[in-house]
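Sharing a structure with you now.
Here the complex is missing one protein chain, while the rest keep their positions.
Chain IDs A, B and C follow the sequence of writing; residue 1 opens each chain.
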Amino acid sequence: MDYTIGKEQEMLRKSAREFFEKECPKDKVRELKSEPKAYDAKMWKKMVKLGFQGLIIPEAYGGMDGDFVELALFMEEVGRNIVPMPYYATIALCALPLIAYGNDEQKENYLPGIAEKGDIWTLARTEAQADNSPSEIQLSAVADGDEYLLNGTKIFVPYAHVANMMLVAGRTSEGDDPPKGITLFAVDPKSEGVKIEIIPTVARDGRCEVVFENVRVAQAAILGQIDRGWEILDEIQQQGALLKAAEMSGGAQAAFEITLNYTKERKQFDKPIGSYQGVQFRLVDMLTSLDSLKYLVYNGAWQVSVGEPSRLLNSSAKAKANEVYDDICHHGIYLHGAIGWTEEMDIGLYHLRTRSMIYDCGGTDLHLESIACELENDVPDFIKLYGPAS
Amino acid sequence: MDYTIGKEQEMLRKSAREFFEKECPKDKVRELKSEPKAYDAKMWKKMVKLGFQGLIIPEAYGGMDGDFVELALFMEEVGRNIVPMPYYATIALCALPLIAYGNDEQKENYLPGIAEKGDIWTLARTEAQADNSPSEIQLSAVADGDEYLLNGTKIFVPYAHVANMMLVAGRTSEGDDPPKGITLFAVDPKSEGVKIEIIPTVARDGRCEVVFENVRVAQAAILGQIDRGWEILDEIQQQGALLKAAEMSGGAQAAFEITLNYTKERKQFDKPIGSYQGVQFRLVDMLTSLDSLKYLVYNGAWQVSVGEPSRLLNSSAKAKANEVYDDICHHGIYLHGAIGWTEEMDIGLYHLRTRSMIYDCGGTDLHLESIACELENDVPDFIKLYGPAS
Amino acid sequence: MEFKYGEKEEKLRTEIREFVKAEMPPHFIGKQFEDETSAEGWAFSMSMSKKLAEKGWLTMSWPEEFGGMGASHWERVVFSEEASYWGIPGLGMGISGTAWVGPSLMLFGTREQQEKYIPPIAAGEPDGIWCTGYSEPDAGSDMAAMQTTAIRDGDEYVINGQKVWTSCAHWARWLWLACRTNPDAPKKHQGLSLIIVDMQSEGLTVRPLENYVGGHVFNELFFKDLRVPVENLVGVENAGWSQLMTALSFERGTAVGTTAAARRMLDELVIYTKATGQIKQPQVRQKLAELAIDIQAARLMANEAVWKTVQGQTVIHEPSRDKANGDILQEKLGRIGSDIIGVYSQMDLGLEDNRWSRLKGAFEHLYHYNIGFAIAAGTTDTQRNIVGQFGLQLPRAY
Partner (left out) sequence: MEFKYGEKEEKLRTEIREFVKAEMPPHFIGKQFEDETSAEGWAFSMSMSKKLAEKGWLTMSWPEEFGGMGASHWERVVFSEEASYWGIPGLGMGISGTAWVGPSLMLFGTREQQEKYIPPIAAGEPDGIWCTGYSEPDAGSDMAAMQTTAIRDGDEYVINGQKVWTSCAHWARWLWLACRTNPDAPKKHQGLSLIIVDMQSEGLTVRPLENYVGGHVFNELFFKDLRVPVENLVGVENAGWSQLMTALSFERGTAVGTTAAARRMLDELVIYTKATGQIKQPQVRQKLAELAIDIQAARLMANEAVWKTVQGQTVIHEPSRDKANGDILQEKLGRIGSDIIGVYSQMDLGLEDNRWSRLKGAFEHLYHYNIGFAIAAGTTDTQRNIVGQFGLQLPRAY
């Protein structure tokens, strides 16, 4: 049992933190709200030079061959500074499945572009039902000779408007069992028939509606096997939930620190407000929930890194993140008093992102249900020792 | 809109409160835990003289013809003093349905006995499934000539061991629709084939298991109509939930007052503990929940008294009572510190009863579901005005 | 004991609903803070304000001599319920004037002040729009710490200092200002006064305080040697604290409205989840049921406070209880509603009608604005302190 952040991990963390503090101060975060691109292309290029996009990509494809724990630590730093950029979309939602399921040609075609050129990718997955279930996927993908014709609408697709490529989840076969018949395609957003519109979210974080009208894609664009896309989507959801939880953990930690410092300075009735139990106890409970989240993320990430991913931990981390991030932002603003509610303080910038992050790779209900399934199927130690209860 | 407790109501309340304070001080409540009867027969007789058992019974049958609000106020006082006695079983669970559904003969036979002699009644309803649903009722009641043969087991029947009579819910017809085929019988617990055993509950509050083995009851013992007993059980559950909520409201108020006074006296670090926000905010939130419960009960009781009972309010009151009573007892003990956990302080006496009261006439899930059904079936004002949403 | 409204009140309710059907866009959902951000929103509010004044409802509880209808407490309750349930605009932004400036002037103002300032309020005119200057950067919950001064200089007061969290200042004609007329008073509660300030005065700067979701409700006010004639003093110089407390007690009595607004939001959720099928999910059913209980209880408590007032009993801690409870309820409602709407709850608040918003953005709005509400007019914790100290007679904990 070892909670040590190794030296290399610590260095990565430090360099990421310093980079984002310098390159993306909070005023930049504010500015980017009115920038339609919703990210800073110059900073993105600098990140390529530092190898950040290649962090998890194998050396053979121009990456750094980092492990999943490092990626989680990096996402914590991204969240800490609420850096608006297509990193999560590119790496968590696309690079990881490309590494795991891409054929050699696909990997050679796509991964170096991400690692060395900063290509932007995104996953077009959510549709109107918007519950991250297999039955949500209704976009039709019908074979037409050597090609497939895509028709349908995807919503809340992150950074589709600036993406070089996207993974699109479509339905290649109909049937009674929703997970069957889903296929993932790598699609160029500049293809004919793709229409992209920015959705005006409260965070202005580059969410798009992507409409596919008779979009033609080649068979070679299929990631993994035809009709077997749910497997990949499920793995994206598992790892994506964990990485989003890492991002939220970092964000919640920063939001907490901002709030804590404020309660030490701000006085009411001649005492710092942090000296009132009503305030102090809230902060203490926040600390506990932050620590809970942090270690659930680390444990889950470590499991992935040693090849023993845990659905229980992935879902626990995301469900906890959904609760904690919301709670800390909400009460963080509250504890600031009225000033916290203005756009002048940083705390609100964190809360702008709460609702979107909660649903990335699964809302709370979905992950609680996933945990319940694990509990239901697991054989607890006491049954193993004693046999079935009498 | 009028929250006034009328003069007569106030007098009733005052006389009940003084009576119970005098006749059933907390040491008596403690003593009764080791008294198998679980009530004080002498006090019960004195109550008859004061007309308490007859409170809700029509004058024609020897009662006082009080209304439902008065009964609720009386139950508040019972709960306030946590008086162990078969009042709720007799009045809420049996006298009310006898008044509403009994034929003239039954009313003449039974009601004066309750009002003038203090006959004890109880309802044998709960079976192993124990969820207050119609399908819980499995005790078989098979016609045999002019009689019915009862076979089955009822559990957690209050005060069956001292009851003069009981209402028994049995199944007279099998079928796919659980509410259909239930019938209520008035049964003498001394009938052949009835076996009663006291269940050792933590409150030692006279809960019994009642086993029926070929118990014969006459057709005249049927309350209401054959196979239509669910209607009656449902009404018992509705009104019983409200009256139990009234009892719990009174108990929670008293438990709160005990706790509040203690936090004013008890000092830690040279200050009364009530002056710490951590303690004070808990107390404030308790007050709010107490007020919530109190007025839900009053409103619900008033609706019954004017002949417009509200399922929404009945269930709201009970669900709220379940939450509030538990919370106030739990935190009441906690706020006392270690002394609160001893049997020397009164606060624990209240908490002994929490788990049983929560399930009387329906646990929280049942009442939340009942509220949800009301919401689902109701047409809200805005739909009435505008018509269906576009 | 009687838990229903009288015939008079129910008649009023019917009239209001007819008014709503005739004058409001169909299926309009009100917001917790009125739209003071956009010029269109403000114009709509002002047009409604005028219509409400014509009906006499804007100041229905005022005595007839001041343009009111002398409505009973219970009529006010019903009006407040309906106005909030239907989201009738034109009330919230004028609230300073109708709710405490007008009534305070009736109690403490001179005849001249009454004649000048009250009629435009009652008429729902732009000249009757007031903002209120109480909070300062270092005087939030601890209001008596305020430091803005108004120093007598001949026939004028010279005002210097700063106010903050002034809602509606960017639209108001007048400012209802609490400030320090005697900076040397031995205790901080002493030496305060209430003064009327023309928003068009020289020496006044209004700086918008946009909130983090892009709305504009609050402002900062800066006073630099701003001069007002002494006749703008309300009541007695240096005895402003008790007038201020009286005015604040008017402000606190609003749980009826927030509760009715919550009821509307719950009704919307029920209909929405029926349409989406989510109402079949047990966890959704339970959440809706819990909200129904809390809303009904909040309504009963709000009415209890009114009833005590009607009875002539002193209402001390009840409004604070109801404010704190309402804050918690709105937080819960905002969160549950946003959870039900799910991924669609991330929309920009300013956009009522687009193909991605659900329920006209009402839940995104509540989700982000309920925090502002919990902070405004005494934070939740401040209310708890009041209930503890005055309702439970516990030692002061702050």
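The rule we apply is simple: a residue touches a chain if its C-beta (ideal position, glycine included) is under 8 Å from a C-beta of that chain, and two chains touch if they have at least 3 such contacts.
Just so you know, these numbers come straight off a predicted model, no measurement behind them.
Considering the whole complex, the residue from B:Q9, B:T90, B:T126 or B:T263 that touches the absent chain is B:T126. Touch with the chain omitted from the figure is made, among B:S15, B:Q106 or B:T201, by B:T201. As for the chain not pictured, it touches chain B at residues 126, 130-131, 155-156, 199-204, 207, 209, 267-269, 276-279, 326, 330, 333-334, 337-338, 340-345, 347-349, 351-352, 355-356, 359, 363-365. Touching the omitted chain from chain C are residues 281-283, 286. Interface with the hidden chain, as seen from chain A, comprises residues 1-6, 9, 69, 260, 263-264, 271-272, 274-277, 280-281, 283-285, 287-288, 291-293, 295-296, 298-299, 302-303, 312-313, 315-316, 319-320, 365, 367-369, 371-372, 374-376, 378, 380-383, 385-386, 389-390.
Following the convention adopted for this analysis, only the chains that are shown with their structure count from here on.
When you average the Cα atoms of each chain and compare centres, the chain farthest from chain B turns out to be A. Centrality by C-alpha centroid: the chain sitting nearest the overall protein C-alpha mean is C. Work out the mean CA point of chain B and of chain C, and you get 42 Å between them.
Multi-chain contact residues of chain C (touching two or more other chains): 381, 384, 397-398. Each of the following residues of chain A touches two or more other chains: 276-278.
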